[in-house]
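Left out: one protein chain. Kept in place: all the others.
Should a chain be cited, it is by its letter among A and B, assigned in written order, with residues numbered from 1 in that chain.
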Amino acid sequence: MESPLKICVITNNPLVVSGLPKQYLVDYADITYRQILVKVRDLVYAGYRLYTHPLSGSVKPNETPYKSVVVSRKPEKMEVAEAAIISASIETFDKFRPGKRELTAQIQKDFQLVDYALLCGALGLDAAAGLSIIANQKL
Amino acid sequence: MSYRVVHYINQFFANIGGEEMAHVAPELREGFVGPGMALNQAWKGEAEVVATIVCGDSYFAEHEKDAKAQILEWVKAQKPDLFIAGPAFNAGRYGYACANICAAVQDELGVPVLTGMYQENPGADLKNKVLIVSTANSAAGMRKAAPAMAKLAMKLMKGEPLGASCEDGYMNNGIRVNFFEKERGAKRAVNMLIKKLNDQPFETEYPMPSFDHVAPNKAIKDLSKATIAVCTSGGIVPKGNPDHIESSSASHYGEYCIAGVETLTSDAYETAHGGYDPVYANQNPNRVLPVDVLREFEKEGIIGKLHDYFYTTVGNGTAVASAKGFAMEYAQKLLEAGVHAVIMTST
Partner (left out) sequence: MKLELGYIQITDIQFSKESKVENGTLFVDADAVKAFMYEDDDVKEWVKSFSFDIAKPGESVRITPVKDVIEPRVKVEGPGGQFPGVIAKVDTVGSGKTHVLRGMAVVTAGKIVGFQEGIIDMTGPGADYTPFSKLFNFVVVAEPKEGYEDHKHEYEHAVRIAGLRAATFIGELGRNVQPDSSESFETLGIKEGIEKYPDLPRVAYVHMLQSQGLLHDTYVYGVDAKRTLTTILYPTETMDGAILSGNCVSACDKNTTYHHQNNPVVAELFAQHGKTLNYVCNIITNENVYLADKQRSSDWSAKLCRLLDLDGAIISQEGFGNPDTDLIMNTKKIELQGVKTTIITDEYAGQDGKSQSLADADPLADAVVTGGNANQVIILPKLDKVIGMLDYVDTIAGGHAGSLRPDGSIEAEIQVITGATNEMGFNTLSAR
């Protein structure tokens, strides 16, 4: 696994901003799931390495609004296999009918949680511990 | 009241003659002729061939436009519930005619269509467009083919949903349909593996999308002496689309001169493509076909010369076979013109 100092998390999930240790660089933007994928694609084309699978999780892309993808902090050389993965992910995203439902605040929180937990799993972090820290900070 | 069916057959199955009579023009006959009898028998009165159109295979191939126009007129007048053609087995031009006349009837008249042929018949290229029953490769297969076609035809006339291709006997048309197999998946997987291990033929349940890998040519050593052409499947054409390149499923490509053209202006060029939002391409067609930048490169001496012609088509649902055909033709022209490299843009 790459050092936290070498990676950057591209995300639209606010829980990731508050839930990762300080040494992680988080690039947060309030944009859609698809826009996250496109942003990552452009980075990969520009030579940034793709470290996590953009379709992480079995939650379908038309259900959850949240997505976090890990890339390198600095550009290297474009990896064709990684470019293929992100392109195919966008194609997969597009074949799902757009979700029309209104998400309640609780369901949004749950989707944030799952995205966050999947990211932690990928980074070798303990998601439950991270959440406890956040919960304690709130008290 | 029974369903009305119009049947299309060639000169051979109408008992007019073989190759020597393939030139005969289309004619309309009342009721069934030849294989239509087997269809009628299978339908047991629920449906009936009310008219048969007979056309020579050479005639259709050589006068396709006229033949289609005439046949469409006749079919329209019959107000059929279904148009059925063939089966053509492995007869190439007959299969071509069956598939293409079916496509025309379906598109122009909105009448359900069905044909049948051997899977390697060139007409089967249209299997994603027209429903084609898979048959044996010779007319000896008529005894099986006619009832299979009749059964599927009845489903179409009744408006029942299609089963999976392997259930209903049609050629895989790219639309995935669920159905229940006799054996569970794990058993099918083990059986498939055993066949594969014993070098016996096996059939995958999901053919991987086919990839056509093209080995790249050697890099050009000195770009500053090279003639570079630019081509696109993004549909950039002179304003007004003079050659009427279709917005999808293009049937041809265009060749246009850009000698002396410094940049593609929105007054002079546009896109014919129907598969993406055309606003940005129409505002500045260089976004799809970068003539402006290539002219700059030409002036700066980065490239030797921009070729005087560009080739263009619409890649929106266009059959791979058609696209290959276009490219083979204009690649030859590019070679003859001494072009060293081509930039192909897609959208």
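Going forward, a contact is a pair of C-beta atoms (placed from the backbone, for glycine too) under 8 Å apart; a residue touches a chain by one contact, two chains touch by 3 or more.
Predicted model only: the values in this text are computed from it and were never measured.
**Student:** Which of these, B:37, B:189, B:320 or B:337, touches the one chain of the complex that we don't see?
**Tutor:** Residue touching the absent chain, from the options given: B:189.
**Student:** If I consider the whole complex, including the chain that's not displayed, which of B:21, B:109, B:166 or B:331 touches that chain?
**Tutor:** Going through B:21, B:109, B:166 or B:331 one by one, B:166 is the residue touching the chain not shown.
**Student:** Pick out which of B:107, B:205 or B:329 touches the chain that's been left out of the picture.
**Tutor:** B:205
**Student:** So which bits of chain A touch the chain we can't see?
**Tutor:** 1, 50-53, 55-64, 70, 82, 85, 88-89, 91-92, 95-97, 99-104, 106-107, 109-111, 113-114, 117-123, 127-128, 131-132, 134-135
**Student:** Over the whole complex, note the residues of chain B touching the chain we left out.
**Tutor:** 164-167, 172, 174-190, 192-194, 196-197, 202, 204-211
Operating definition for what follows: only the chains that are shown with their structure count from here on.
**Student:** I'd like to verify one number: the distance from the centre of chain A to the centre of chain B, where each centre is the average of its C-alpha atoms, in whole angstrom.
**Tutor:** Computed value for the inter-centroid distance: 41 Å.
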